[in-house]
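As you look at this complex, bear in mind that one protein chain is not there, while each of the others sits in place.
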Amino acid sequence: MRITCPICGERDRREFYYVGDAVALSRPDPDDGDIAWDDYVHNRDNPAGVTRDLWYHEGGCGAWLVVTRNTVTHEVLQTELASDAKEAMA
Amino acid sequence: MGYSGKFSGWRVLKEGLTGNKGWQGHWREVQPKPEYDLVIIGGGGHGLSTAYYLAKNHGLTNVAVLEKGYLGGGNVGRNTTIVRANYFLQGNSEFYSHSLKLWEGLEEDLNYNVMHSQRGLINLFHSDGQRDAFARRGNMMINQGDDAVLLDREGVRKHLPYLDFEQTRFPIYGGLMHPRGGTARHDAVAWGYARGASDRGVDLVQNCEVTGIDIEDGVVKGVQTSRGPIRAKKVGIIVAGRSGQVAAMAGRRLPIESHVLQAFVTEGLKPVIDHVVSFGMGHFYISQSDKGGLVFGGDLDFYASYAQRGNLPMKEHVMEAGMTLMPMIGKAKVLRSWGGIMDMTPDGSPIIDRIDGIDGLYIDCGWNYGGFKAVPASGWCMAHLMATDRPHEVAEKFRLDRFRTGVGIMDEEGTGAQHNLH
């Protein structure tokens, strides 16, 4: 599996650390309640198909990436810097 | 007994002498009926064992198991066949202990040779800290009434003389041995439960995909399937690997992320590994099947996947771990690699629970990659829950709401709410 880091270019999967769904970018406020926090930390859409998840270019530039990917075919559709994605959400 | 008759050595002899013409199907071929008391979605190991124990323990036989493919086609047919009861947290400990006891009587109970073989499991440790953590585990196993022996380096050498005790990167300090741990023939477990359930009247319906769950006013009414609607008073979702998709039919999200776990088998070899052995400083565990293949695996590929196949980095890591630990396996040749879809939960422990807010809907999921050994107890406890609406005492901690409340989280790995780390 190969992933294109927006900074470094296409690299082997073994340079990257995977953490999970990109929902991690959407941290609730402290007073959003237990259901919101349960959803943030534990519950997942977990789609069989296109998903957005977070990868860390640990063996490279140290950038966190949002990777749009298909969980059935392993096709990688898009990668972007997580910091860009987060700032776009603001 | 039943449709296919009793199995025994005498029967094999008799049939052999008469041209093997007397064998029947191991289960009845059926068409689904329009209505059942209970419907189990999923004809894998857990679904079939649930059906079996519903019939056997609770006398509930107006039951259908709906399987979208073939019986036993899920993770029960694509695992590394390890059976063990070596957990250390309350909740897990009593459950897996119960499961192991069921394994120990399974052949007799099912009249099916599932080749449960208590070859002994040795988890190696490579530092003082790991030894202490394993000691805690082993002591809990004994507290629970199971067996454990703490081996020092020489003790390990006695059992596993072929390990690399001199050159390996992470020296072997010792191992936690679980003599009652071992392996079983995975497919046979599914078939044995299928035969037992079918003989007791359960309908096993293959090639029947559930496409919807009918819920009216918070009460389950039945399911929609590729073979038409089927009414039911109670529905159990037992579809590890697809739990999220089926729960979504009932409008629920689960604390599950699906990951691929690869496993490997080599060409047949004369007996060389007698135990189940696991490495403590990398991802590698191994046993040898009765056919002679080395059966081994490691960790997840670590990215969410439904592909039932993996990539080279984890394959290589697993083989590298094997080579540093037991370099005598170098010339064994990998014949086949495959992948299963794992329901990974935030604490690495499973869920057997009712689905809150929907009467008559139950779920058994989240087995991470420890589901095979749980097949008997999972079915036992899920059947108990579905039949009585009360959790079984050895599974009462497998609650869906534990993550929200923080009560009863069972994180054996201590890695926290990152699904792929368990």
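In this document, chain identifiers A and B correspond to the written order of the chains, with residue numbering beginning at 1 in each.
Basically, contacts are C-beta pairs under 8 Å (C-beta built on N, C-alpha and C of every residue); 3 or more make two chains touch, one makes a residue touch a chain.
By our rule, contacts and distances are computed from a predicted model.
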item	value
Protein that the absent chain corresponds to, by UniProt name, given "Carbohydrate ABC transporter permease", "Sarcosine oxidase subunit alpha", "Protein-export membrane protein SecF" or "Histidine kinase"	"Sarcosine oxidase subunit alpha"
Neighbouring displayed chains - absent chain, whole complex	A, B
Option touching the unshown chain, where B:187, B:214, B:359 or B:396 are the choices	B:187
Missing-partner contacts on subunit A, residue numbers	1-3, 10, 12-13, 17, 19, 24-25, 27-28, 30, 34, 37, 41, 54, 56, 58, 62-64, 73-76, 81-83, 86-87, 90
Residue ranges of subunit B at the interface with the undisplayed chain	4, 7-9, 11-13, 16-17, 19-20, 23-27, 29, 69-73, 77, 90, 93-94, 107-108, 111-119, 126-129, 131-140, 142-145, 148-150, 162, 164, 167-171, 185, 187-188, 191-192, 206, 266-272, 281-282, 288, 290-292, 307-309, 311-312, 315-316, 318-324, 327-338, 346, 402, 404-409, 411, 413-417
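Rule of thumb we're sticking to: only the chains that are shown with their structure count from here on.
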item	value
Inter-chain centre distance, subunit A versus subunit B - centres from mean C-alpha coordinates, in Å	30
Subunit A to subunit B touching residues, read off their complex	1, 12-14, 18-21, 34-35, 38-39, 41-48, 51, 53, 55, 69, 71-74
Touching residues (chain side subunit B, partner subunit A) in the complex	242, 244-245, 253-258, 302-307, 311, 313, 346, 403-405, 417-420
